[in-house]
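Excluded from the complex is one protein chain; the other protein chains are retained at their positions.
Going in written order, the chains are labelled A, B and C, and every chain counts its residues from 1.
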Amino acid sequence: MVARGVIRFGSRPTIRAAAVAAGPAEKKNSPFSSQFDRLYDSELCGQKTNEQAHRQLIEDACDLALNKAEKTISDADYLVCGDLVNEMTPSNFAAASTGLPYVGLFSACATSTSALAYAALLTEAGAASLVLAGAASQHSAIERQFRYPIEYGFKKPENAQWTVTAAGIAAVTPHEQGYPSISQATVGRVVDYGLTDPLNMGAAMAPAAFDTFRRHLEAAGTEPEDYDVIITGDLGAIGTELFRKMATEAGYSVEEDRWRDAGKEFYGGDPAFFAGASGAGCSAAVYFSDVYNRMMEGEYRRALLMATGALLSPLTFQQGESIPCTCHAVELVMGEGENR
Amino acid sequence: MTASFLIAFVVGGLICVIGQLLFDVAKLSPGHTLCLLVVSGAVLDGFGLYEPLIDFAGAGATIPITSFGNSLTHGALQEAEKHGLVGVITGMFEVTSSGISAAILFGFIASLLFRSKGRP
Amino acid sequence: MKRMIAIAGASLLLAGCGAGTGEIRVSGGEPEENQKVEEVLKEEDGRIVSAVAVFVEEDLLVGVQVKPLSRFSKTKIEEELTKEMEKAFPEETVTLSADLKIFWETDKLDELEEEEKLHKKVETIKSLSKEET
């Protein structure tokens, strides 16, 4: 044990391939859209309901990831994923159609990294030769569960974030040369700073992100400068600023270019999307396209992925509870990096 | 004639400004705001103040949701005048606001015709 | 949106063709009766913009338009005027309203020639003025 909640993977499980399927608003507005593997022109992805579309995205991402890894579904041992719909039914249905042994994970929007960590553990334990791990969200399905009906006229404030329609799946295998590998993971604690505004998720999640960030760096004995990129999940414009302020106050030096946030960048800073993107699929889509590709190209040799999640439900919010948040971190290294 | 359009515009607009203040300053949710406005419409009619406002502003007073509380109270009071206390209950349902029935009707028709469009 | 503006505009135009403002028009009665109606209405001159009054057999129909700011007390003005009219014309059935619809309809009475239609119209106006909400 390195430290409480921190796992170091001696066998260095590898992300052999990663794929993203996304919806129309992502196709039109996201600067990452050219790196996504499949783009739909309709929010419903050719299905009848939003929930079916949600499931379709997960199935697509699984297929695409397997294709890219040059494997078939029979080579996979596990599916580890989750989403935000009640009881994670889209993931459950996708798991049913793939027929894979399945673990559903709920870490809200932090599921992309918790799934990666779980997949790495399975691989490290020698229990798997290929694990499909990821997360997904579908705008309409999530929005109507947590907020209002889609067509309800309601003025969103500037600090609101938009749930993305996207699924990102990574194929995790035992160590292979030439692919990004998982060296360390930090399981997040649940941090609650007493914020209550469900339309200001970034601000609620920033303390959780900072908590995990500090714990991860302390356990790894690293400084922020050691990473080519530190990318949070969906803090959005406001959460990112708060996260940076917290880090600065604690004595870390913030480097604008290297400290990224998937949610803030997801829609290219378009003010029509307010503070940016959110949703379980947001971090998964950016990690498994842009970040993964940059690692494969050698631009990033060491990356810290920190997806954040707000663990609330409409019920707790209406009962006046605050928003508990978490953040799971996964460190990726490319090549035979240091800290082995 | 033009004056009545102007008056409707101003009065209706001002009621909406009150709503916006409840949103932004009092930090109420849309649901809380609308409930509060409906209740104030009902109370204003209790003091006999809403009908003169309708006489004055026309649609400026009948279109905002406050008129909904007014018409419920008004119906109840009308019946109470004729039948005493029992009228309070029967009157309210006798003069059901046309807004509710229209919203139910068109809501159902909309569910037959439309699907939600998703994001812009 | 465009269609809604078109509808609003059309009704604005249509609504614009009632009796002119500042006008009090009385018809259908003896000259002195007409005179009397005008006098009663003019006593209220501060608040009334325009008015039409028509005598039809036993009925006296009066449509008045009050000034925008006086509309708050529209019901009161109606009551007061009705009382005064009834005092001035005890033999007639007075139907007086500050409602725009009644004003329009009363205004149109003049044009009707046929006895039967006229009678029907009068009844319609009387029943309209009694309707509530």
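Points to keep in mind about this one:
Operating definition for what follows: contacts are C-beta pairs under 8 Å (C-beta built on N, C-alpha and C of every residue); 3 or more make two chains touch, one makes a residue touch a chain.
We take it that contacts and distances are computed from a predicted model.
The protein name that UniProt records for the chain not on display, among "phosphoenolpyruvate--glycerone phosphotransferase", "Stage V sporulation protein AC", "NADH-quinone oxidoreductase subunit H" or "Probable glycine dehydrogenase (decarboxylating) subunit 2", is "Stage V sporulation protein AC". Judged over the whole assembly, touch between the missing chain and the shown ones holds for A, B, C. Screening A:Ile7, A:Leu195, A:Ala262 or A:Ala277 for touch with the missing chain picks out A:Leu195. The residue from A:Gly99, A:Pro149, A:Gly178 or A:Gly268 that touches the chain not shown here is A:Pro149. Where chain B meets the missing chain, the touching residues are 4-5, 8-25, 30-31, 33-35, 37-39, 41-43, 45-46, 54-55, 57-60, 62-69, 72-73, 75-77, 80-81, 84-85, 87-89, 91-92, 97-104, 106-111, 113-118, 120. The chain not displayed touches chain A at residues 48-51, 144, 148-159, 193-195, 200, 203, 207, 210, 238, 241-242, 245-246, 249-250. Chain C residues in contact with the hidden partner, per the touch definition given at the top, are 1, 4-5, 7-12, 14-15, 97, 99-102, 104, 124, 128-129, 131-133.
To be clear about the criterion, only the chains that are shown with their structure count from here on.
In terms of which chains touch, the assembly is arranged as an unbranched chain of neighbours. Each chain gets a centre from its C-alpha atoms; the one nearest the centre of all protein C-alpha atoms is B.
Note: the chain lying farthest from chain C is A, by mean C-alpha position. Centres computed as Cα averages put chain A at a distance of 45 Å from chain B.
Averaged C-alpha coordinates put the centre of chain A at 71 Å from the centre of chain C.
Each chain gets one centre point, the mean of its Cα atoms, and the points for chain B and chain C are 29 Å apart.
Shared interface positions of chain B, defined as residues touching 2 or more other chains, are absent. In chain A, there is no position where the chain touches two or more neighbouring chains simultaneously.
Chain contact summary for the complex, chain A toward chain B: residues 24-25, 43, 139-140, 149-151, 154-155, 162, 272. Of all residues in chain C, only 12, 15-16, 18, 68-69, 71-75, 132-133 touch chain B in the complex they form. Looking at the complex, you find that chain B touches chain A at residues 23, 30, 116-120.
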